[in-house]
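Every protein chain but one is kept in place in this view of the complex.
Which chain is which? They are A, B and C, in the order written, and residues in each are numbered from 1.
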Amino acid sequence: MATLAMGRAINMALQDAMSEDETVVVMGEDIAAVGGPFGATRGLLDKFGGARVIDMPISEAGFTGAAVGAALSGLKPVVEIMFMDFTTLVMDALVNQAAKARFMFGGQRSVPMVLRTPHGGGVNAGPQHSQCLEAWFAHIPGLKVVCPSDAHMAYALLRASIQDPDPVVFIENKALYAVKSDVPETMESWPLGHARIVRPGQDVTVVSYGAMVAKAVEAATQLEAESISLEVIDLCTIQPWDQKTVLESLQRTHHLVVAHEAVEAFGVGAEIVARMSDIGFDELDGPIVRVGAPYMPVPFARSLEAAYMPGTEDIIAAVRRTIA
Amino acid sequence: MATLAMGRAINMALQDAMSEDETVVVMGEDIAAVGGPFGATRGLLDKFGGARVIDMPISEAGFTGAAVGAALSGLKPVVEIMFMDFTTLVMDALVNQAAKARFMFGGQRSVPMVLRTPHGGGVNAGPQHSQCLEAWFAHIPGLKVVCPSDAHMAYALLRASIQDPDPVVFIENKALYAVKSDVPETMESWPLGHARIVRPGQDVTVVSYGAMVAKAVEAATQLEAESISLEVIDLCTIQPWDQKTVLESLQRTHHLVVAHEAVEAFGVGAEIVARMSDIGFDELDGPIVRVGAPYMPVPFARSLEAAYMPGTEDIIAAVRRTIA
Amino acid sequence: MKAKTSDQHKILVDLYKGLLLVRRAEESLSSLFADGIVPGFIHLSIGQEAIAVGIGAHLSSEDTVASTHRGHGHALAKGVPLEGFFAEVLGKEEGLCKGRGGSMHVADLSVGMLGANGIVAAGSSIAVGSALAHKTLSRDAIAVVFFGDGALAEGLLHESLNMAQLLALPVLFVCENNGWSEFSPTSKQVSFNLEKWSAAYDVPYMTVNGNDVVAVHETAGKIIAKVRTNQPAVLECQTTRVRGHYEGDPQKYRGSEEFDQLADRDPIRIAATKLLALGVKDQELAAILDHVEREVSGALSAARNGRDPDFESARRDVYTGVGA
Partner (left out) sequence: MKAKTSDQHKILVDLYKGLLLVRRAEESLSSLFADGIVPGFIHLSIGQEAIAVGIGAHLSSEDTVASTHRGHGHALAKGVPLEGFFAEVLGKEEGLCKGRGGSMHVADLSVGMLGANGIVAAGSSIAVGSALAHKTLSRDAIAVVFFGDGALAEGLLHESLNMAQLLALPVLFVCENNGWSEFSPTSKQVSFNLEKWSAAYDVPYMTVNGNDVVAVHETAGKIIAKVRTNQPAVLECQTTRVRGHYEGDPQKYRGSEEFDQLADRDPIRIAATKLLALGVKDQELAAILDHVEREVSGALSAARNGRDPDFESARRDVYTGVGA
């Protein structure tokens, strides 16, 4: 066991993917010589050269569209969009082109591309550099949506995302880049569409992803003292998501909490609740409670952002409410 | 009582709004001399002149951004985006600028603009001219989202949307443009955030909006024969939505179906279910069943699109399942 | 000298055939559309065929083409099979895209046709990416993007031209300038001159009479030679849209003088005149027409006999390899 920061794990996954498959290229702003604003692409230029590590102008729509064309023409582009808020600029390329091409061309060709982008608050980056928009992408047939919770999963899921033949939106919580966690000596890829039970438990299932997973684990630790046992599930892939693992857990615990950093209203949690309260209706011994951000843009000031961010306390409150 | 096509009602609402308030301007592609591809702006140029009825180049991002700047500077722009699929091009203007400006400027100024756009299938317009994306906008704090179900509501809600001080995404199901329905002699505005019980009933509540409302009413008519009584609610406003009306209905019927034309997964219905299965948990005598499109782009061929579109049959099946 | 003449002769005969093929295919679709047999809406390139045909003659099946909503000519000139083309536009299982895309999404990756596109200007970044793949994978191929004059207002085109020039990519940007953007003259939508615009990026620019297939072929030959050295370039083709923006458009916004001039500018008439001047006999021309006629009607009736597409296999094509 070694420990690794999530940013470093992403960097390793990119390196390994590029070593293994010559058609993998990376594209984005300041990703080559500089190695990316968060360092995710550091060293790639030296190792793989400018033909595969491509600095792009500030033309997000243009180079994401280019990635679609490249993916249709034999490359596997991994695009970096510096902040998830900027994915607002690339929605046509992702939604009308990448997501639909395979389907609307009659299955002639897949679009093997990955769009990496950081979301999330906690660093006072303000309303236009913090938003969590994963729910958008999960609503689009043809896209896959992935969000790792730590270094190991970031490596494993990014490898799988790059290997995947379909367009994947790969979301990195920026507060996790510097967070170190244990990783095995050799890391392998983790299949898309499979959740992971991070911590088994009996009383309440907590489904989460990304940075909220650690907070759910923390809630579990705190509630142990009261003999409330949480089963914490890391969704890993948001679309297609692992309904089976969640349902089986619900069948054991009969209580469910869904937690994420994104705004609660119309967020990813809504789908999980809606699905489970349908196929799992007879299993439910209490309401499914969601934890998510309040209905407001991510505010800048330290005190405001701290009040805004959903956390361990909120998960604990949700657990209490579902078993009340 | 007169009867009116929805397209005509929208045209009247624009006319009346522009007559009443000189700061209302309309902007879009081919909306002036031509009156808009769906005729919604017909006659406005003659009546209000080129300074207020403004043809724009094919620059959706640009003119939606301009609408934000205009709204911050004293106008009330009503922007037309020709197909909802093209809103992929204006997400920055809507999400990072319009939605956040009031909040992030400390409440200094509101952004009174409306973005009108048609969604929906049924006319074989294919994968890039049919998508329903309302769930995206409903997830964005600061935006309001409205979707009328017939001519009267289109008039009433568009008037309210233009009067509203905040940015409103106003969604028109294109299959309804030519559909005529009864309207009162004098039409007034209908407040945003208020649902409407279109048809009272006792056994199952069906919540819906846009083109699905008529299908829900049709389902109610058909099920009458079996003495199953549906209460059909037209949501009218998707964000902020009328939780009170829905909850009160659920408290009477104890069964809920939510139906829309958008893809079911991560759609608007998910939020309604999630919310009601939380605050209405104790009221539920059966699972809340959703009706929505399957997880695929909107296909082109007639037979495919017909199979794709959720309809009355699906609502009836959902009703049977929740009371089973 | 004699050899050269007969080469020229052969080339011109082929170009003429190409023109007739597109023309007759579209005229057939036009009457089927009027009869209600073509679903959705279709945009015809009648009057503009010489551009697709003159350029297409220089392209191999490794070269890639990104097209527009008005893409029938581009597809046929790129060599997509006629029957599969018709079957697609008619929404049949035998269509190139299994009837899922229709006229606006005709694609055949096996011959380098990356697809028509429902989003104005979207092809430009797709072509840039395709060219990037050609170059990165050391393919001796170029990418061609067709776009209309109205599309010049889209920011994406600017981003694409800039990227192509920065990265020295083999992309040919072909502007089909027909003076119209839907129902409005493009002069009201585009304030800049394409020649000067290209010069600002230091991108080579040529212009040609887009209704003269010989001129297009010749000029395209020159500029494509440049593009094959990884120098992106712009080719502006002055042309005429004969039909409405889409079929069914009554074109009330066009003056009769404009229509009067169309006959003289008919690409087929222009080509026939040249052929006759080269000594080709009337009968030979008649024989070509006859040949094309039979090809078209054969393909069309085969296509019309096609099956309705299979819904379940469509559903499985949202992601790759989901299997039965």
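In the analysis below, contacts are C-beta pairs under 8 Å (C-beta built on N, C-alpha and C of every residue); 3 or more make two chains touch, one makes a residue touch a chain.
Computed from a prediction, not measured in an experiment: that's the story for all the values here.
J.: Taking the whole complex into account, name the chains on display that the unshown chain touches.
T.: A, B, C
J.: Just name the one of B:93, B:115 or B:151 that touches the chain not displayed here.
T.: Of the listed residues, the one touching the omitted chain is B:93.
J.: Which of these touches the unseen chain: B:1, B:51 or B:324?
T.: Hidden-chain contact among the options goes to B:51.
J.: Quick one: say which of A:43, A:74 or A:126 touches the chain that got left out.
T.: A:126
J.: Touching the hidden chain in the complete assembly: which of C:154, C:212, C:247 or C:317 does that?
T.: Answering carefully, the residue with contact to the hidden chain is C:154.
J.: Among C:199, C:225, C:286 or C:322, which one is in touch with the chain left out?
T.: C:199
J.: Which positions on subunit A touch the chain that was left off?
T.: 29-30, 33-34, 37, 55-59, 61-62, 85-86, 89, 123-129, 294-297, 299-304, 307-308
J.: Since one chain isn't shown, list which residues of subunit B touch it in the complete complex.
T.: 23, 25, 51-52, 54, 56-57, 59, 61-75, 77, 92-93, 96-97, 101-110, 141-142, 144, 165-166, 240
J.: Touching the hidden chain in the full complex, which residues of subunit C are there? Just list them.
T.: 153-159, 162, 165-166, 188-193, 196-197, 199-203
Criterion: only the chains that are shown with their structure count from here on.
J.: Per the centroid of Cα atoms for each chain, what is the distance between subunit B and subunit C, given in Å?
T.: 37
J.: Give, as an integer number of Å, the spacing between the C-alpha centres of subunit C and subunit A.
T.: Computed value for the inter-centroid distance: 40 Å.
J.: Where the CA atoms of subunit A average out and where those of subunit B average out, how many Å apart are those spots?
T.: Subunit A and subunit B have C-alpha centres separated by 30 Å.
J.: I need the residues of subunit C touching at least two other chains; which ones are they?
T.: Residues 95, 99-101, 105, 117-119, 155, 314, 318 of subunit C touch two or more partner chains.
J.: So which stretches of subunit A touch two or more other chains?
T.: If we look for residues of subunit A contacting two or more partner chains, we find 92, 96, 103-104, 141-142.
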